[in-house]
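Every protein chain of the complex appears in place save one, which is left out.
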Amino acid sequence: MTGMLEVSVWRGSGEEGAYESYQVPARENQTVLDVVSWIQQSVDPSLTYRYACRVGMCGSCAMMVNGQPRWTCRTHVKRVLERGGLRVGPLRNLPVIKDLAADMDPFFDKWVKAGGVHPPSRTRYQPIQPVRPDDPGRVEANKAIECINCSVCYAACDTVTGNPDYLGPAALQRAWTLFNDAKVQDRQAILDGVSGAGGCHNCHSQGSCTRFCPNELDPLSAIAGLKRASARSFLKQRRQEC
Amino acid sequence: MLKPHRHHPLWLAYMLHRLSGLALALFLPVHFHVLSMAITRPESLDHFLSLAANPMVKLMEFGLVFLLAVHFFGGLRLLVLEFLPWSPGQKSLAAASVAGAFLISGTFLLRAV
């Protein structure tokens, strides 16, 4: 691939801003993050964006690329190019700090709110609780542990757009992981944490989270698991009251 | 124009379910009102029912039945997704069998009418 790429990049602070066009040399192998970095290094050093590892581990470089949320360090330009051009913006559903850097606070606040902090059932003075790798709960919990908190699913989710209290796919998937973790004792506390006004029951199963997750995780099924578990505990509680 | 992050079947299924549900919910009060005319004003209900011979009204009736069927199957899909932890393969098979059954019985009904 030779020639130039037509790249428009969101520039601005807070809610104010507009897309600005840049000509970027096309390369045979090039990621979207390479393109953004080239603009920052060769055209405008004031361009603000976020990245760290460049190999899909840290989850800090996610942006909207041609209207879809992507991890930019592992997204090849060739695969997302539309009519020779790219449109790069900050992640959806989050406030913008400047240019391509979104404010991740709401995302992480909800992660904590959904019970993202592991509540231990033993102290360090007790023996380690053995966990069998083939235990069904462990198998289910393992499905989501590769989440890198990139917020791609959060940006893809229209339920988050419509309902700002909604905890979002990543945080709910984390709650499902803890729910299946043999080392967590109080399962009901986890279900209670995701059964409020912004809880898992607001999910409309649009499936954009699972479709766009760069690590091919499945928050849609995790949230369905939470719905199932909370429905079961709801019916059980009713039966006990009767 | 549909935003690019919405270009996939599950999102479209969600929107179809929402729009059909909304339309049915708005139709309900009208439906209830017309039926309650059976005691208050039977002659206006008869007049209303005779409108059904009009092809335009027939088309609207078809639309309503279609909305109901779409919302019915979309709802079954959601219940299966949420309450039956099947593998995706099993779910596609189940969806295909429901669609097949619907197709066959639909053809049968069309012939019967």
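When the chains are written out, they are named A and B in that same order, and each has its own residue count from 1.
Going forward, a contact is a pair of C-beta atoms (placed from the backbone, for glycine too) under 8 Å apart; a residue touches a chain by one contact, two chains touch by 3 or more.
FYI, contacts and distances are computed from a predicted model.
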item	value
Omitted chain, identified by the protein name its UniProt record gives, among "AzlD domain-containing protein", "GerA spore germination protein", "Succinate dehydrogenase" or "Fe-S cluster assembly ATPase SufC"	"Succinate dehydrogenase"
Contact set of the excluded chain (shown chains only)	A, B
Sole contact to the chain not displayed, among B:L2, B:L35, B:L84 or B:I104	B:L35
Contact residue for the chain not shown (choose from B:L12, B:A69 or B:L84)	B:A69
Full-complex contact with the absent chain, from A:T48, A:N66 or A:N163	A:N163
Where the unshown chain meets subunit B, residue by residue	18, 21-22, 24-25, 28-29, 31-33, 35-40, 42, 45-46, 49-50, 52-53, 61, 65, 68-69, 72, 75-76, 78-79, 82-83, 109, 112-113
Residue ranges of subunit A at the interface with the undisplayed chain	159, 162-163, 165, 195-199, 201-202, 227, 230-231, 234-235
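We take it that only the chains that are shown with their structure count from here on.
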item	value
Touch list for subunit B against partner subunit A, complex	3-6, 8, 10-11, 14, 18, 78, 81-83, 85
Touching residues on subunit A, where the partner in the complex is subunit B	66-69, 92, 155-156, 158, 204-208, 211-212, 220-221, 224-225, 227-228, 231
